[in-house]
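A protein chain is absent from this complex, but the other protein chains hold their places.
Entry: chain A
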């Protein structure tokens, strides 16, 4: 990876992705075997700046940095910080640059990570910018897909909130680098935003949009489910109707191929019934576990670039 920062999935070429995933596989195997990893970054401190709550993304970056022999500093919750006192993000990251060798940033506004990357010299990783992008999640999604189904000649269905779902935006963009047929399934009001459709079109991706999962389920290798949030709908009835339609349970999967892999960026609420968890379809906990080796690989590449 030639970039200094990871702010959007569109930066990643196929070669970049493969380099991260190959490195992640090495870390994964080492973690799995219980062998102790050489502390590659004993003096390195990663700064975690989360302006929105996060459990797993933050913890998996923290674990990844520590497994590489480094340490983390955490800005803590926004309520307790100088952000509450009105400090700009630009000022905050310039101060934090003095503490850390890299910055992981989650922020409620789109474009926050890109802007932050223009104010600092240390690598910035976008860990979610509003309804924009979440490219490190994409790398672990791609790792999971590669393990389960392979990234070429892939037919994937992406279901749920495609409009505001940043994991969806990043994943769809990244998949244009591979031979993937993409099916997007959502209610009309939550279809992919224009900017993402534009990118897919520009890339010549094989894309179809649907409002019913039944239309495509049988041909899918991977079903990527995302949460539809209550606050996206004007009233409770409308939400219940839509959420119910896109809920995945054992009955839904009757029509699926036996080899289907079901993924979810988590946390889920009730998009996937717990009865699926113990079936061969379920891959979402594996997907979450992949966060550590993949983020180790990402940090390794960004930090070694920066040295």
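The definition used in the following text is that a residue touches a chain if its C-beta (ideal position, glycine included) is under 8 Å from a C-beta of that chain, and two chains touch if they have at least 3 such contacts; residues count from 1.
We take it that contacts and distances are computed from a predicted model.
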Name under which UniProt lists the unshown chain, selected from "Branched-chain amino acid ABC transporter ATP-binding protein", "Aspartate carbamoyltransferase regulatory chain", "Tat pathway signal protein" or "Peptide/nickel transport system permease protein": "Aspartate carbamoyltransferase regulatory chain"
Among A:90, A:250 or A:269, residue touching the chain not depicted: A:90
Touch with the omitted chain, as defined above, among A:52, A:110, A:147 or A:238: A:110
Selected from A:78, A:131 or A:273 as touching the chain missing from the view: A:131
Where the missing chain touches chain A, by residue: 8, 86, 88-90, 107-112, 114-115, 118, 129-132, 194-195, 198
